[in-house]
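Only one protein chain is missing from this complex, and each of the others stays in its spot.
Letters A and B mark the chains as written, and numbering starts fresh at 1 in each.
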Amino acid sequence: MTEPLSPPKKKDPQRRSPVATLPPRTRSRAGLGLAVAAAENAFRLQTCADCGAVQYPPRDACCRCLSTDLPWRETDRTGTVIAETRIHASPDPYFRARLPWRAGSVRLAAGPTAICHLHGDVGRGDAVRLRLMLDKAGRGVMVALPQTPTPAMEDDPMMRELTAHPRHRRVLVTDARAPEAPALVQALLDAGAAHVWVGEAEAWRRWPGRAGFEGRENVTLVPLDVTDSDSLATLAGEIGGKTDILVNTARHVRPGGVMAADTVQARDAMEVNALGLMRLGQAFGPGMAGRTADGVNRAACFATVLSAHALSPDPGYGAFAASQAAARSVAQTLRAEFARGGLRMTCIYTGPTEDDWHDGLPPPKVAPKALARGIVKGLIDGLEEVFVGDVAQDLAERWRRDPGILERELGDMP
Amino acid sequence: MTILSDLAARIATGAVRVVDLTHTLDPDFPVIVLPPEFGQCARFRMEEVSAYDHRGPAWKWHNLSLNEHTGTHFDAPSHWISGRDVPNGAVDEIAPEALIGPVCVIDCSAGAAADDDFALTPEHIRDWEAAHGQIPSGAWVLMRTDWSHRSGADYLNMAEDGAHSPGPTPDAIRLLLDRDIRGFGTETVGTDAGQGSHYDPPFPAHYLLHGAGKFGLQCLRNLDQLPPTGAVLIAPPLKIKGGTGSPLRVLALVDQT
Partner (left out) sequence: MIPRAYDGVAVVAPVTVPYVRYSQETAHWWIARALKAALDAAGLGPRDIDGLSVSSFSLAPDTPVGLTQHLGLTLNWLDTVPMGGMSGVAALRRAARAVQAGDAEIVACVAGDANHIDSFRRLLGNFSRFSQDAVYPYGYGGPNACFALLMDAYMADYGVERADFGRIAVAQRENALRNPHALMKSPLTLEQYLNARAISDPIALFDCVMPCAGAEAFLVMREDRAGGLPAARVLATMERHNAFPEDPIQLRGGWADQAAAFWDRAGVGPSDMDLLQTYDDYPVISMMQIEDLDFCEKGAAGAFVRARDLTVTGDFPHNTSGGQLSVGQAGAAGGYLGLVEALRQVTGQAGPTQVAGARRAAVSGFGMVNYDRGVCSGAAVLEGVA
């Protein structure tokens, strides 16, 4: 049984915050493939194209037939724990600070044996559900979980390390005016967030949705404009040291291609979508990345909502897509920078959302509530790449398969 | 003593007071908001280039970004379609002497306090003239509403049917044009009322003034420190090639004697 987490005590201001350390980070090129799968909650293992043997650990040639054609394929997620241990001693600073640590040998239904992180509710002899998850170093690791959910299983200390569950955490949502913001705040509170700050740009511009955030318990509207470095510096000065999760919902969407479009709007899109993310990273990144070992509510995740067209543009939204591609690139750099501190950078990709700026588009579109659910699920599952809705998932799949074909297909759209 | 040395001496002693009618350029100062499908007025933004640090050890400076019509600003005739063919209608083309002139201040503060949509009418202007004499040719005319005392959301005062703030009626502007004024200034975000789009012509201050080659000033403050007549206004915009307006420092000289 997992012991449910208690809310953290207030910090002792005389004690040094624990130094963030990382689990071992060195991986082979093939080994990095686990992280790619883990980032999006896939369970892809190398599978021999010639003989079908599933390979683990990742390698460069089939251990059955020597084929070097080892594509990553979604694999049976079940297995059985055949041995377990509780590690009490480790020369590694990261694990030393977290001992004892449980690990086990799991016989995968797909064939190989994997050494796994063991959830507290499983042990030798148990049938388990396997996941590839990202560890604190941003690398993919095998995790053996109970076959069916157990009470408070997400509070297991190992799970707490591997996910960015909002429970007991303090969350900054950067743009209250985003269509998904009300549902997102609710979903974060429902997941146990201790407090949600919601950024409001240009408070001098009245808007009806404001009332939905006012006077709510554990919700505070704060002045925040991602286009204004000063507002970010001021806010980071106030709450940067206790922001455990940041979800950037600020988005500037305008239809129009490139040739006939307006560089003023394009600049606004860049300012909000790309440079805004950069400014957020500059203002909040260092503080969060320095607090990734700071107790139960240690900083865990910096997330941003992106359009799936960050991968390949919809010519109907040329400037917007350009800003999204730029934002994705900024996020990837932040991911590399955050990784050194153990902070996760999560991109939540959405297809067209149900809002004013996608009015003319046919369904399916992503409802604000669905987007909010997707964001919170990504945090709970500890993902780095989340594709919300059918359009985003379809686009990602086509992009993975062949970016060149996708570009041409999107170019032919009416 | 020449006039100018006398003026300089009087400024030095405070006998002539310099009143600053300008708001500080601040990222959080409201700008006009158009329907979102239109290009928007850039907010004032300041990014640090260096601050005596590794980016420049001995100096501090910023890059600015803003619209011609951000903050306390000047509207040139070329700002509006009606003024597009006005000779010398861009800020860089305006003769410098055109930027300085006597100023008349019409106090509408009581009316604006009572009614957010207070309209300046010809009657108000004639009443003012009855008390202070006819508006002279070449005068700046400023509409005092004390709106600059407002802050935050109350300044634009947006509602679902648009902004609500005081401004002139078309006939009021026509009367001012009859008086051959130099330009018209307000404390609100525009020279027109918040609901000015519903007049005929829409945005009469912009449409009529600029069509007649007159200037606009907006987002002014400290109008309550000016006398109804007798002060001199200095309002030179930046010399921007082809510019339709410019943020500026607006100064008034007020004789205290």
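Please note the rule applied: a residue touches a chain if its C-beta (ideal position, glycine included) is under 8 Å from a C-beta of that chain, and two chains touch if they have at least 3 such contacts.
Computed from a prediction, not measured in an experiment: that's the story for all the values here.
Within the entire complex, contacts from the absent chain reach the displayed chains A.
When the omitted chain is restored, the residue from A:K11, A:R86 or A:R340 that touches it is A:R86. Although one chain is not drawn, its touching partners on subunit A can still be listed: residues 23-24, 26-28, 30-31, 34, 56-58, 63, 82-92, 94-95, 100-105, 107, 113-117, 124, 135, 137, 139, 141-142.
Going forward, only the chains that are shown with their structure count from here on.
Residues of subunit A touching subunit B in their complex: 202-206, 208, 223, 225, 227-231, 254, 262, 264-265, 268, 356.
Put simply, subunit B touches subunit A in their complex at residues 27-30, 33, 36-37, 39-40, 42-43, 45-48, 151-153, 155-160.
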